[in-house]
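A single protein chain has been omitted; all remaining protein chains appear in their positions.
== subunit A ==
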Amino acid sequence: MLNVVLFFLATSLVLYVILAGADFGAGIVELFSTKSNQALTKKTIYRVMGPVWEANHIWIIILIVILWVGFPDFYNVLVVYLHIPLTLVLLGITMRGVAFVFRHYDAYKDKSQILYDWLFRISSLLTPIFLGMTAGSMLSGKLVITDSYEQYTFYDLFIAPWLNGFSILVGFFFAALCAFLTSILLIGESDITNRKIYVRKSKYATLMVIGLGFLVLCFGFINDIIFITDFIKNPYTIVLIILSALLILPLLRSIKQATKVLSRTLAGLQVILILFAAMFAHFPYLIIASNTEMSLLETVAPEAVIKVLGITLIIGGLVILPGLFHLLKSFKMIKVLES
């Protein structure tokens, strides 16, 4: 059963990163567009994302619930030491969600739209940065896990782990990844005249991802961050990264030719490869603190709990996935299957 739970944990992580990532990216792409393109992007996003908007964000709730039920001690470290960045993530999620409904459901479309739009765009950029920072701080080697809080300063325990170069770079890297996903998604959703815009954006975004990814690696290497030094030594990781590097050329070509299915598949694959490379680099030690490393698998809840959790997840999956699939299909979001 533990494997089932781990499978769902990984699946919801991947789906959250891809689906919510594309959703955050929507706001980022809008933010970095000219005025006329902004309106276009807004309309396209609403058409494409509207029906699945809510569902995209539930993956993080599933993720949290699996963590707290199945891996309580692991979850405990996150919520105690990463309290501040997680609160910032929440703030971002709240602002974004609210801005999204407000701008589409306000009874009158007037000046207040400007406010909603800016709120949406800015929180779309900040939320993934904070999320990335949180993930970065798990691996930054700056966490101090302790029972005697008095021996450390507030800064050492609760600020330094996330407010450092490495975590911030990871944050920006994740935001770039989001923009990358969306701009490629939008290529296939716009008509021929507008396609150019998103082709160009996709290229920039791809370059940003590569550049920032490289920066994260260099920064980590120079500063001896254990995660990175292990990352570039681990054979699985190397294979995954080489694979993702090899895919960049066909990806750029498919972007240029605006082939919808191929570019989307390749973009999704890139994200999955990067994510798995990061996970495998140090699995199962997903928290690397300055004084200790914490294995996800050593924090597993008792057998009976995992069993019930696994069964619940399977049943939930059986109910939800067909519904979700049907939803995507009904609104022609899986045109891929038809073309």
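As a convention for this text, a contact is a pair of C-beta atoms (placed from the backbone, for glycine too) under 8 Å apart; a residue touches a chain by one contact, two chains touch by 3 or more; residues count from 1.
Going forward, contacts and distances are computed from a predicted model.
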Query = Just by its UniProt name, which of "Cytochrome ubiquinol oxidase subunit I", "Succinyl-CoA--3-ketoacid-CoA transferase", "Peptide ABC transporter ATP-binding protein" or "Aspartyl/glutamyl-tRNA(Asn/Gln) amidotransferase subunit B" is the chain not shown in this complex?
reply = "Cytochrome ubiquinol oxidase subunit I"
Key: Contact partner of the left-out chain, one of A:10, A:31 or A:69   = A:69
Inquiry  = Touch as defined at the start, partner being the missing chain; which of A:94, A:151, A:257 or A:292 qualifies?
reply    = A:94
Task = Would you indicate which residue among A:14, A:45, A:126 or A:313 is in contact with the undisplayed chain?
result = A:313
Residues from subunit A at the interface with the omitted partner, ascending = 50-55, 57-58, 60-62, 64-66, 68-70, 72-73, 75-76, 78-80, 83, 86-87, 89-91, 93-94, 97-98, 100-102, 105-108, 149, 154, 157-158, 301-302, 304-305, 308-309, 312-313, 315-316, 319-320, 323-324, 327, 330-331
